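Could you have a look at this structure, given as structure tokens, before my questions?
Of the protein chains in this complex, one is absent; all others appear in place.
And then chain A:
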């Protein structure tokens, strides 16, 4: 079976800095993969290129067999890629349910319509999605007043509203309590199992990575230095060195 996502030799430079430097990998449909690496390794930049938010300096991205390099984000979303942001992105002037309803509206492309009341559209679907991420009881609160962890879950619901075939999650659990993290990751992986959705996520919490990812890729200074099952990556000497180098506790890697 051909790969769902095929990244070939992708690079992005900022001046002399090689934020992403010749990265190649493939994802098959249904994969749940983690992308780890120290701060500044280039994870977010890689996501930006996959979504069309930043143009690569070189390299190609194929999705579902078609080349998507250089397409605008809105186009790439239509092909079936969705994402959440490291700095949580929601729409602060709307209620929680309206956030998801708006994402549904965007998904079925009815955004130029000025006739119906939007708050009556997609209400059920929005409630179902909020239920999935555990926010049903907050549906009618303004998004602006949500706690940080709830915002993360709201953004997940927004992303899921687009029914992506590939979901990119940039540090989806950062700033959450430990139990919340597990809940959220279990929700996403369950959806992935049920719908065949593919997941690529970045994460700093090694417990989360090793508990939920089938395979792990390690990025360091823009380059992929390791790829394999959690066990393989944990045992990899270079990976240990990288984490030692930036002062992270290597025990965290070993104990997890």
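Please note the rule applied: a contact is a pair of C-beta atoms (placed from the backbone, for glycine too) under 8 Å apart; a residue touches a chain by one contact, two chains touch by 3 or more; residues count from 1.
Just so we're on the same page, contacts and distances are computed from a predicted model.
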item	value
Listed names "Fe-S cluster assembly protein SufD", "Tryptophan synthase alpha chain", "NAD-dependent dihydropyrimidine dehydrogenase, PreA subunit" or "Branched-chain amino acid transport system permease protein", with the criterion being the UniProt name of the chain not displayed	"Branched-chain amino acid transport system permease protein"
Touch with the omitted chain, as defined above, among A:30, A:89, A:134 or A:228	A:89
Of A:77, A:156, A:200 or A:218, the one touching the omitted chain in the full complex	A:77
Identified contact with the non-displayed chain, of A:37, A:59, A:162 or A:230	A:162
For chain A, the residues touching the chain missing from this view	51, 53, 72-74, 77-78, 82-83, 85, 89-95, 98, 101-103, 105-107, 109-119, 121, 142, 144, 155, 158-159, 161-162
